[in-house]
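Following this message is one structure expressed as structure tokens.
One protein chain is absent from this view; the other protein chains keep their places.
Naming follows writing order (A, B and C), and every chain is counted from residue 1.
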Amino acid sequence: MKAVMSMMLGVMTAIGGFVDIGNLVTSGITGARFGMTLTWAVLVGTLGMALFAEMAGRVTAVTRKPIFHVVRERLGVRMSVVNAGASTLLNVLTLAAELGGVSLVLQMVTGISYLIWVPLAGLFAWLVIWRMPFGWMENIFGLLGLGLIVFVVALFRLPTNWPAMWHQAVNPGVPAGQPAPTWWFYAVTLIGACIVPYQVIFFSSGGREEGWTSKSMTEMRVNAFIGFPLGGLLSLAIMAAAVPVLEPAGIQVSHLNQVAVPVAAALGRAGLAIVFVSFFAATFAAAAESGLSSGYSVAQYMGWSWGKRHPPGAAARFHLVCLASVIAATAFTLTTIDPVTVTIFAVVLGAAAVPLTYFPIVIVANDARLMGERVNRRWANAAGTFFMLIMVVVSLASLPLLLLTKAGQ
Amino acid sequence: MTRWDEDEFTANDLLLDRELIDSRGMPAGRVDDLELTVPGPGEPPVLTALLCGPTAFGPRLGGRLGTWWQAIGRRLRPVTDSYPNRIVVELVDHVDRLEITLLTPRENLDSYRFRQWAEEKVIGRIPGSTK
Amino acid sequence: MVSDLASARLAAQIGLRGRSFPAFTDGNITDAENDADSVNSTFGSRQPPDSRSDALRQKMLQALSDGTSALTDLRVAVRMDDRAQVRKALGEVGKSLKTFNDLQQELQ
Partner (left out) sequence: MRTSELIGCQVYDAEGQAVGTVHDLHFRLRVQPDGSQVCQLDALECGGIGLGHRLGYGEHAMSGPWPFPQLFRYLARRSLAVPWSQVTAVNRPRIAVSARRDQLRPARRAGK
């Protein structure tokens, strides 16, 4: 009974933890602009994330090595410095986007400019990294993030044209009057919002923090194969809620609060209040996680002691990297650069960087000497290779599309 | 005596870039380089120590970044000696495909200046660092 | 611009029906107003290539400035929580939306 409860809790936090500022922004924008025609991108991204996370989690559980141990041991000191460096910069950029998101949510609630909230958001994210026990952090924010279900509820209260949305979802194509490169660009952002490198770094390092072993495999798989896809479904709900409300009025989403408007239209103040809480939880948890992930990447690459399971004094260099990342990201957000723009850049660059961490994990998951009977099965390799080809294409297309469409203008 | 899981292996397979775990289970760094010594004329070199720290890491990284790293490492060394931290093979307990365990707690190893600096000057000064 | 006007109108309508919080409604309208303002100034600084497009440009400039001031009126009314003024400003925003839709058709 207790085991079932803990598994349920794990799934619920995985659902809530899946959605972050990237999903909120990209789902809102694409729903309002392209209807459900980009459903496939969320599905591809979510399945990819589930596969990637399962593989990374399995490698960590069996070998007790989180992702950047594996990266350095497999790729060697020189090649992996590029991976570790790029991932850390990306984590800081993501952290900046999440801190911007937290502050925008607080602005939505209070009406006070988000810039006032940025330093506070940074401070609290750091305090969570510094002191809050790992399990609390995952559970509290993961569960509050589940409030995003209001978007699903809202869909039933809105004049949702289900057959038309279904038709768009199963017959993807560039909607009339929309430029094709922009449509493709947003497809990349949706995939990038689902497969965020920091989430995989966090998932696998978190496995070590919680002391996963080969016995934790079921729990880990349930999180990856049930929790993440349900999280992807929430992303789709956010996209779908924009369709009956924002699309007919010709509203293009360029601010976070527009993403919440459909819920206000459908459910009024109560729904809106739940949106505020869940947006806050989703972005705040992601801020703490991406901050931690910077520390994880650098410390694992260098072989320093890391993690929240040690007192900070015993993992001083790890905490130093986390602290520096939070400071850098806070400063970056304070430059008044639009957090929504930062988010778009973060998810696109994230999509471009996925192969850097995905590739070594696939390789190690195939090493029978390390993995024993937990080595990749045929289905995992077939799916893994197929997905790798997709990610290589996405990765190669991401930067040209970013330049060509001027970040989706 | 060190227990090796294999009696024939390569540096990349078992040694280079592996994690070091001390006798209390704490991470004690990574193997940044290996020290080989020729025991006598005409004899092949043997492994005498695992090397860690910036002055071992820098040359392996190579290029400008490596030189730069090495220079920082040299600055942080307590003495002018730029030789990296040595962990003599006698201190190695067990080597397998996963990790390298040591016979001693990490406090007994040549400590890294950067770790000390981070512990004492930054993180140690923030309230709540020792739980 | 159409998007900004529509977004502000939707937020104000939801607010009028009491389905939203004042700060949230205000935030949406303020964002729309700021965006409209920057469209306005970007467009105003462009040089027209010939006289025919100059006439169109004048029309466009007028519409943009009308739209922006409609949004400002709407924001002020929402902040003062004056329902009659909000309805009046919503009328202006609606008119401005129609002007833009007409202009769009004229351009095609």
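Observations, loosely collected:
The rule is short, and it goes like this: contacts are C-beta pairs under 8 Å (C-beta built on N, C-alpha and C of every residue); 3 or more make two chains touch, one makes a residue touch a chain.
Predicted model only: the values in this text are computed from it and were never measured.
With respect to the full assembly, the chain omitted from this view is in touch with A, B. When the missing chain is restored to the complex, the residue among A:Ala56, A:Leu75, A:Val109 or A:Ala329 that touches it is A:Leu75. Note that of B:Asn12, B:Thr67 or B:Thr130, the residue touching the chain absent from this view is B:Asn12.
In the complete complex, the hidden chain is touched by one of A:Asn139, A:Thr341 or A:Asn366, namely A:Asn366. Interface residues of subunit B with the unshown chain, by the touch rule above, are 1-2, 4, 7-13, 16, 33-39, 44-47, 51, 56, 59-60, 62, 89. In the full complex, subunit A touches the omitted chain through residues 74-76, 362-363, 366-369, 375-376, 378, 381-382, 384-385, 388.
The rule we apply is simple: only the chains that are shown with their structure count from here on.
Taking each chain's centre as the mean of its C-alpha atoms, subunit B lies 65 Å from subunit C.
Of all residues in subunit C, none touches 2 or more other chains.
On the subunit A side of its complex with subunit B, the touching residues are 63-65, 69, 72-73, 76-78, 81, 130-131, 302-306, 311-314, 316-317, 319-320, 323, 369-370. The residues of subunit A lying in touch with subunit C in their complex are 107-111, 245-246, 249-252, 254-255, 257-258, 260-261, 264-265, 267-269, 272. Across the complex, subunit C meets subunit A through its residues 2-3, 6-7, 9-11, 14, 18-24, 26-28, 31, 35.
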